[in-house]
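Notes for the one structure printed next.
Yeah, one chain of the complex is gone here, protein chain that is, but the others are all in their spots.
Right, chain A next:
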Amino acid sequence: MNRIDAVFAELREKGESALIPYIPVGYPTVEGSASLIQAIAEAGADIIELGVPYADALADGPTIQEASLQAVTNGVNLKACISMVQELRSRGLQTPIVFMGYCNSFLAYGLEALAEDAKQAGVDGFIIPDLPSTMAKPYVEIFESKGLKNIFFLAPTTSKEREAAVVDQGQGFLYCISVTGVTGERKSLPEELPAFVKQARSVTNLPLAVGFGISNEHHVREVSEYADGAIVGSALINVIRQAAPENVENEVRHFIQKLKQATRKEVAPI
């Protein structure tokens, strides 16, 4: 079984939802990146969403834009991201890893070569925010042939007809965008979110992970009540930004542990 499917199956048994942190490769520094990602995994991440740095991150808010740009400035490209996964796997990391990146990084590398190299390195799938399911056919065919998962988005604006098409193509899990907007921390989650996830649930058996605006353990707990996973990006980056450089790993561990705890239901189902 693919690592992603295995994790969701295991969590379902335990009655937990998946914690899916996002971090760009090479952020905040290239040297510290591998051990920071490992720390995130050890502290409780169930799946890691590794950002492939892109300087024009159209679907992202200021926090991830800046982090992504810094990683680009640090000299990190897709090749370096693939090497990073190789490095992490050779250190024994078993956590599923998905690449989050923009179409043009992947196109520039070449889709066939990417599928080959990513699979070899130990990547499990792709999240591509500017690749809607309608444009995705060539990507899906190439990635699927290597057993790589294509994770698609559902937005609050996705129509019923489209929902069916997205669900048809979806693999691994579906990324439910909590709000109309870009990534970034928010004070509270939208009231419509439970109904939106419930609607998605009625048309698919795929696990549903919620992202955009998930900022703290309270949000993670709330989302865990009705979804199978919570994706946390900007809030994690803000923890890193606010930590003293020598304390980054500790602060990140602490933050991830707190979020992971919130994915565990208080009364475990038998």
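One rule holds in what follows: a residue touches a chain if its C-beta (ideal position, glycine included) is under 8 Å from a C-beta of that chain, and two chains touch if they have at least 3 such contacts; residues count from 1.
Everything below uses one rule, namely that contacts and distances are computed from a predicted model.
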| item | value |
| --- | --- |
| Hidden subunit of the complex - UniProt protein name among "Cell division ATP-binding protein FtsE", "Spore germination protein YpeB", "Tryptophan synthase beta chain" or "GDSL-like Lipase/Acylhydrolase family protein" | "Tryptophan synthase beta chain" |
| Residue among A:F99, A:F126, A:F153 or A:F255 touching the omitted chain | A:F153 |
| Residue of A:Y22, A:Y109 or A:F143 in touch with the missing chain, whole complex considered | A:Y109 |
| Omitted-chain contact residue, chosen from A:P28, A:P129 or A:G229 | A:P129 |
| Contact footprint on chain A, counting only the chain that is left out | 54-56, 58-59, 61, 65, 72, 77-78, 102-109, 129-135, 152-159, 162, 166, 177, 180-182 |
